[in-house]
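Taken from a larger complex, these chains appear in their original positions, while the remainder are omitted.
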C-alpha cells in the first residue's frame, strides 16, 4: 500500500485555542467534527500541565502509555486529520520540554493544557481515508483503490 | 476563553533564510513587520551555533532560561504569528539536536544561526489577536469577542 496523490487546499484554516485545564484531543476533535473538516495538517505550540503520550509496541499491537506529570512546554504538536467511517480522526504526535530543557514525547493520548495551546489546522481535499491495517489493528491512511 | 473559528489562507507565503551568525527571532520579526504579516503558521529547520530556550515557570510567571552552548541541528522550529496592538508577534518553540542525537528544547528566546535557518510562514486571515492573560502576564491568542 502506498499513496502518492495530489490534494488541494480548500481555503479553510481552523484555529483552535485551548484554555487552561482543557483536554486538547477532545477539543480539537470536537472542532473538526463541528466544521466537518476531514483531511488536513495540524500544528500547535503551547504548554501542558500534564500529559499521557504513547509508544506503539509492535509485540503487543498496542500503545505503551508514558505518563508526564509535570509542567511542560509543547515544543511540537504535529499531525494530520483523516476520515474513518466519515468521521474526522486526529493523529497527533508531541514533543514536550521539561524545566531543564530535556524532552519527552510520543503519540498524544491525552493532556491538560496550561496556560494555552494554539492549534492551526489547514484543510486539504479530497478526503484522506483511513482503513484498518490487519497486522497492527491501527487505522492507517490507505489507498482508497485497495 | 476558547477560540474555534475558521480562517483563510491569504495566498502569501513568506520565506526567510537566515545566514551564519544571524539572530532568527529578530530576523523573522523584522520580515513579518516589513510585510505586515500578522497571523500565520511558522516552521523552520536548519542549525544554530548556540541558543537560549525557555521553560515557563508557573511559580514565577516567567521563563526559566536554558542556555545551549554548542552546535545543534534545529530539528523543529514550530509556531505561530498573532498580533498585539497591531504588531506581529512570533511565538516559536524549538527542538534542538546535539552531536550525539540527544535533544534539548523550549520556547525560543534567541539564537545564533549556523549555517542556515530556512523559515516558511504561511499567512491566514483574519488576524489572530493576542490579549494579556491576567494570571500569567503572557500575551495569549484570545477570543476577540471577550
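We just call them A and B in the order they show up, numbering each chain from 1.
In this text, contacts are C-beta pairs under 8 Å (C-beta built on N, C-alpha and C of every residue); 3 or more make two chains touch, one makes a residue touch a chain.
It should be emphasised that the depicted structure is a prediction, and the values quoted were computed from it without experimental measurement.
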Full complex, copies of the single sequence (shown: 2):
3
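As a working rule, only the chains that are shown with their structure count from here on.
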CA centre of subunit A versus CA centre of subunit B: separation in Å?
20
Residues of subunit B that touch subunit A when the two form their complex
1-9, 41, 43, 53-58, 64, 66, 68, 76, 78-80, 82, 91-95, 103-107, 122, 124, 128, 133, 135-136, 138, 140-143
Subunit A to subunit B touching residues, read off their complex:
9, 11-20, 22, 27, 31, 34-35, 43, 45, 47, 71, 73-78, 95, 97-103, 114-116, 118, 120, 122
